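As structure tokens, the structure follows; a few thoughts come after it.
Left out: one protein chain. Kept in place: all the others.
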Amino acid sequence: MTAATANTSSLSWYEAGARQRIDALLDPRSFSEFIGPEQRETSPHLPIFDLPRQFDDGIIVGRGRLGGLPVLLAAQEGRFMGGAFGEVHGAKLTGLLRAARMLGQNVLILFDTGGVRLQEANAGELAIAEIMRAVIEARRAGVRVIGLIGGRAGCYGGGSLIAGTCSSLIVSEQGRISVSGPEVIETNKGVEEFDSRDRALVWRTMGGKHRYLIGGADIFVDDDASAFRQASIEALQCQARCDLPMIEAEQRRLERRLKHFGEANDAVEIWQAVGIDKPAEIPGLPTEEYLRRAADKRENADDAR
Amino acid sequence: MEKLNFKLNAPNRARGTRAQAIVGVVASGNLEVLLERVLPPDVCIIEIATAAHGFGAVWEAVVRDFVTRRAAGGLRVSVNDGGARPDTVALRLAQGVRMIEEPEA
Partner (left out) sequence: MTLDEVLAGLFPNGSDITLTGGIVSGKGFLAGDSQIHVLGVAQGLPLGVDEAIALARRVIDIIKSGDQTPILLLVDSASQRMSRREELLGLNEYLAHLAKTLLLAEAEGHRTIGLLYGGSAAGAFIATALATGKLVALPGAHPAVMDLPSMARVTKLPIDVLKAKAEATPVFAPGLDNMVRTGGIQLVWDDSTSLAAQLAAILGQPAGQDERDRLGAARGGRLKAAEIAERVTSLAVNSPAESRRV
């Protein structure tokens, strides 16, 4: 199967479940799952809290094809426990990434996560650390690890740190990326620091449009599964490296960002400084016009990451 | 969690040949249903784990109706429930048998 035969109808990435996303993303009938729901490898910890379990613990891992090329894939289900990393959930991704290094096969991670699952916080935190190490070891072996972000739960907490280790990130406007979530900042530092109910503030501070403009993501797409598919095929062409020159380029890129935008109080100020025409209009722009204004102006990470 | 198990005579054999299907998600007001074609064709076993305690009679009514009206013979049906309403449960069960009828991918 090739790209041309896949998924013709439109599907909102934000609204879709993890299994729907996989079906729409990969070449038809190419996916096979490792430790599927029939294995019933559920969380051993949620019963302590009298919470219901899900048969796949909120993540699906397996192999398939994308544009004819073999890939390994993990997809989080953001509706189950906010897509959070628990022990089994995290270990499935760790195991997949270790296999990627051994096989030299590229990996797609469909993020949809609030971060670490508090009911198994220590196991979740360690899973994040193990996954980040496994990502870097896979990248050092020449594997591309591509992150896709545009789900309901966004990509928060430890999930956002894993995203930060990826070779390339694809994001939609809905794809919020942040370490501390809006409610966490408000709870700890007060509503004056961050008003979590101000949705416009949340989106322009953490949303995909901002991340793409400052170089925090590499490809910006519509909230549509076929757009994520095309972008993933494109992302598989990104450079597969993780060496000293690349890390030095990353250091320069991130230092430059602090130098140029470190004093800004709001995303619109940053977009202005980036050189975007009429920056206040950015949140309301349709994708095509947004990309037109971003082109040649946005910060990029093409030689870094 | 409350666990409920029902073993029912099933008048209608599940159609298709797929070995298993899964629908839904465990979330507030929602549920996941895993169907596996592992039983004799005139039997349906339904195993439920639910966060909402004390609704055994409602579950029994819903699953009896499901097995009577749908083609569920031969299926082991496993439910993880996040506190779904009976109509949502009935919908997911129906989606499940439809999915397992679909041609093998």
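Letters A and B name the chains as they come in the text, with residue numbers starting at 1 for each one.
Basically, contacts are C-beta pairs under 8 Å (C-beta built on N, C-alpha and C of every residue); 3 or more make two chains touch, one makes a residue touch a chain.
Small disclaimer: the values here were computed from a predicted structure and weren't measured.
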Touch with the missing chain holds, among A:Leu108, A:Ile146, A:Cys242 or A:Ile276, for A:Cys242
Among A:Glu33, A:Glu77, A:Glu173 or A:Asp218, which residue is in touch with the absent chain? A:Glu33
With respect to the chain omitted from the figure, which of A:Leu11, A:Leu148 or A:Ala163 is a touching residue? A:Ala163
For chain A, which residues lie in contact with the unshown chain of the complex? 29, 31-36, 38, 41, 44-45, 48-49, 61, 63, 70, 72, 87-88, 90-92, 94-96, 98-100, 102-103, 116, 118-130, 132-134, 136-137, 140, 157-158, 160-165, 177-180, 184-185, 187-189, 193-194, 205-206, 210-211, 214, 216, 242-244, 247-248, 250-251, 254-255, 257-258, 261-262, 264-267, 270
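Just so it is clear, only the chains that are shown with their structure count from here on.
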What is the distance, in whole Å, between the centres of chain A and chain B, each centre taken as the mean of its C-alpha atoms? 33
Residue set of chain B touching chain A in the complex reads 1, 20, 22, 25-27, 30, 32, 34, 36, 49-51, 78, 80-82, 105
What does chain A use to touch chain B in their complex? 17, 19, 29, 36-38, 40, 47, 50-55, 77, 79-80
